[in-house]
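Let me give you the structure first, and then I'll get to my questions.
With one protein chain held back, the other chains of the complex are shown just where they sit.
Right, subunit A next:
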Amino acid sequence: MHIMEGFLPPFWAAVWYAFSLPIVGYGTYRAKKEIEKNPKNKSLLAVAAGFIFVLSALKIPSVTGSCSHPTGTGIAVVLFGPAITAFLSIIVLLYQALLLAHGGLTTLGANTASMGIVGPFVGWLIYRAIKGKTSIKVSTFVAAAVADWVTYVVTSIQLALAFPAGAGVAGVIASATKFLAVFSVTQIPLAIIEGIVAALLMGYLVQIRDDLSVEVAA
């Protein structure tokens, strides 16, 4: 799903870098604060990062006949919120850009914006809204699935902005529809799978760390 190297014109590459870098910086600062606040959080941060590593490495076939992969940001969003998720996502995106030619350095800003910032942020808003009204498993499922799916919607919009099919807003919308046709349908089953896996892991984490349920619910 990541926009490939060189596939965003320099102007848009710069715009998305300008958008993402301050948030990643803030997330890094927040991650440091969380560890200072409670050294136990270091291991939780690692679990959240590990989850992104695993899930975003899985290329899963989907209903539309193409493969795509989940994002794995759900656990990080539920445990630490969207800013720290941005910091963790950029680590994974760098690995994939440098070693796998998957995504890229010029598109790193845009890919961080979709997978690390906007998708998780929307997932987090919905998580905040339903948290406490339902079980931790259900709210994690919803947060993870939404964060995953919105990531691909954002990617479609980013590509449409860079490659409008015509002049003005109408051109952007026409393009966005085309990219959404590729990404959004493919991603629905994968978002559901990601939600289930994230909910299972979260349920287990709460079970083996008694103190965690208090923090997550707070």
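Heads up, the rule we're going with is that a contact is a pair of C-beta atoms (placed from the backbone, for glycine too) under 8 Å apart; a residue touches a chain by one contact, two chains touch by 3 or more; residues count from 1.
By our rule, contacts and distances are computed from a predicted model.
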item	value
Listed names "Tetrahydromethanopterin S-methyltransferase subunit C", "Cobalt transport protein CbiN", "Ferredoxin:NADP+ oxidoreductase, subunit alpha" or "2-oxoglutarate synthase subunit KorA", with the criterion being the UniProt name of the chain not displayed	"Cobalt transport protein CbiN"
Sole contact to the chain not displayed, among A:14, A:67, A:129 or A:170	A:67
Option touching the unshown chain, where A:21, A:35, A:57 or A:173 are the choices	A:57
Subunit A residues touching the omitted chain (full complex)	1-7, 9-10, 43-44, 46-47, 49-59, 61-68, 92, 95-101, 104-106, 155, 159, 163-165, 175, 178-179, 182-183, 186-187, 189, 193, 196, 200-201, 204-205, 208-210
